[in-house]
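The other protein chains are all here in position, but one chain of the complex has been omitted.
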Amino acid sequence: MRWGPVWVCDMLLRRRDLLATTACLLLGAVSAKAAILHERLPWLPNTADPPQRATPGPWLFFNGAEGRAMEAIADRIIPPDPQTPGGKDAGCADFLDRQLAGPYGRAEGLYVRPPFMPGKTQQGPQSKDSPAEKYRKGLAALDHACRSKYAGKTFAELSDGDKDTVLKGLESGDLKLDGADGKAFMEQAVKDVQMGFFADPIYGGNRDMAAWKMIGYPGARYNYLDWIERHNERFPLPPVSITGRAEWTPRG
Amino acid sequence: MRSRIVSSIAVGAGALLFCVAGSYAANKLDGQDFTQVERGRYLATAADCTGCHTIPERGRPFAGGRAIETPFGNIISPNITPDPETGIGNWSDDDFDRALRKGVRSDGSMLYPAMPYTSYTKMSRDDVMAIRAFLSTVPAVRTQAPPNTLPFPFNIRAAMRVWDALYFTEGEFKPDPQKSADWNRGAFLVQGPAHCGACHTPKSFLGGDKTADYLRGSYLQGWFAPNITNDARRGLGGWSVDDIATYLKTGHNRVTAATGPMAEEVALSSSQMTDGDLKAIATYLKSIDGGQDNPAPVRADDPAMVAGQAIYRDVCSACHGIDGHGVPQLFPSLADSSMVRSDDSTTLIRIILRGARSVATKDEPTSPAMPSFAWQLDDAKVAAVVTYIRNAWGKPAPAVAADVVGKARTDLQPRTD
Partner (left out) sequence: MARKLPKKDVVIIGLGWTGSIMAHELTDAGLDVIAIERGPWRDAPTEFPPSYAQDELRYRIRHELFLRPDQTTFTFRNKMSETALPIRTWGAFMPPNGVGGGGVHWNAETWRFLPSDFVLRTHLTERYGASFLPDDMTIQDWGVTYDDLEPHYDAFEYLCGTSGTAGNLKGQIKDGGNPFEGPRSRPYPTPAQKQGYGHTLWAKAARELGYKPFPQPSGNMSQAYTNPLGLRMGPCTYCGFCEWFGCGNYSKASPQTTILPVLIRKSNFSARDNSEVTRINTDSSGKRATGVTFVDSQNQEWEQPADLVILAAYSMFNVQLLLLSKIGQPYDPTANTGVVGRNFTHQAMSSVDGFFDKSKFNFNPFIASGAIGMCIDEFNGDNFDHGPLGFVGGGYLGQVQTNGRPIETTPVPSGTPKWGAQWKKAVADYYLSSLKGGSIHASMYSYRDVYLDLDPTYKDRFGRPLMRMTIDFHDNELKAAAYLTDKYADIVKAMGAEKVDKSPRKGSYDVTKYQTTHLNGGAIMGADPKTSALNRYLQSWDVSNLFVLGASAFPQNAGYNPTGTVAALTFWAAAAIRNQYLKNPGPLVHA
């Protein structure tokens, strides 16, 4: 028999428990409410706002053609080699697909009030288009340009050499796209593909932490107190993602 | 018939008491009364009356209405302010004494042992009258506590007579002349007003104390109140008297921190007791034999240990240190913690799954909190890391299986603490 006072029933907590999925609570909406802080530090048990994981599966943002183009672009920005996968197999296009389908793609949180006027480069991007819209336009314009230049072939259908030629042309500005800023598109694509390559694998890229293994980065660790003064020595532990590594699962 | 006579006497006595109580409250108290009220305040603090009889953050001390969870349903604490109609203003001194030390209400019905009369019986009548005097000075609040939600047959109070016969030994604390004054004071406090056994002594299926396992730890409401005997591995054997006293006073010591229901106990009760009393409690607890056993340690190459070590190094070491010793007064030392090695690993599992905020006191205001890992670690991983921390640093403890974690996860789901 167990006796003891039950804890204060806070109606707010009750409601949140009902909304909980797998014992994980998303604070987002709740923490946006104004609250009075008085007497004690706020505390909610069973509270976490872990990252939104990219779930494997079909494209959420790209259509088939866009996905193929993006995978091909990723594989030229980061070509495969015997040691390390390229951008495609590392999941960089998957990463970007999930990002464009989410708040980043929607330009959430950015200042999108008019008037929209072109400015100097130093004044930063002034386009009305969200990242998602820019990719739609850019990928469509890219395939269109390739079809014109390469006898009806889309970017993904070109040889590696031709792909590189196209991308270099975009980068230098020599190859102009119809309906999109090719130079800006290429610059952003390089950034996003490389970002997907190096981000935590929970976001869809850096599959199996391949990029981290390539460079020797131990991942989402937090305690190096025993290593700060070990100078010029190779850190021995394998990389770990926010959701762990294989060794976390007991074998047998 | 009998009850009406009783009640009319009670009214008469109550009217007299009300006047007396009024004079307690209204008059500037002379030296002797003041001492009794202050003694009563102190005993009420040691007994943590407010813990059950006050809903936190509502600002109406002792007005009752707090739900006490039992496996049989919720028992609602009554109003013990001096209000004559909804509180105990009309009770006689004898009524009050019978309630605290015999488990009988003013109308003659039985109290459920959620009210720890089984412990309070150790107090003397003088003690109880002092508490009464103190309670008579708190503001009267007119509020009727809602009824209990005990289903049949537990709502039959008369059944408590049988329970009392089995589990209730009435009687004041008798000091042991062979022991020191400190020990005796500690024994009185622990067995009496502080009623530690109410949480820390395991219970039979009827809810009575398993006296053979006195203070060896007990499960209640999603927590395991740990072993507080002098058991070296699972109790306070590794703590000094100072460690215990510091923990009770500030909620933290070099090994660990008070969280959950014990955080409330420290905040409301032991942090406000004298250093001498806390030392006495510590002295007494260190004298309680916990029995010894030495389980075989889980082998380092056991799959759970291997996985647990990886998880520990990657995640837990951020605060608890690569060597498991934490940071004194900030992050518990898992290497030294006896709670980690409890037979029942409920507290360990729930802290990992749900997180926990440690108590803030005047002496230790930092109140660090552990985050929730339920989203990150599945049952097998929690079981692995729990098994690891229980065995990695010398003192062993049995492994914890994944299904134990799974059951705890389910049990904890609806909880709000």
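Note that the chains are named A and B in the order they appear, and that numbering of residues resets to 1 at the start of each chain.
Assume a contact is a pair of C-beta atoms (placed from the backbone, for glycine too) under 8 Å apart; a residue touches a chain by one contact, two chains touch by 3 or more.
The shown structure was predicted, so the numbers you read here are calculated from the model rather than taken from an experiment.
Screening B:D127, B:E364 or B:D417 against the full complex identifies B:E364 as the residue touching the chain left out.
Seen from subunit B, the chain kept out of the figure touches residues 315, 318-319, 327-331, 355, 357, 360, 362-373, 376. Where subunit A meets the chain that is not shown, the touching residues are 27, 31-44, 47-51, 76-79, 81, 84, 104, 108-113, 115, 117, 119-126, 164, 167, 171, 190, 193-195, 198-200, 203, 211-212, 214-218, 220-225, 227-229, 231-235, 242.
Simple rule for what comes next: only the chains that are shown with their structure count from here on.
A straight line joining the Cα centres of subunit A and subunit B is 48 Å long. Subunit A makes touch with subunit B in their complex at residues 1-10, 13-14, 17, 20, 22-24, 39-41, 43, 45-48, 50, 220-223, 225-226, 237, 240, 242-245, 247-252. Considering their complex, residues 51-52, 55-57, 66-72, 74, 77, 113-114, 116, 198-199, 203-208, 218-221, 261, 303-304, 306-308, 310-311, 313-315, 317-318, 321-322, 353-357, 360, 367, 369, 371-376, 380-381, 383-384, 409, 412-417 of subunit B touch subunit A.
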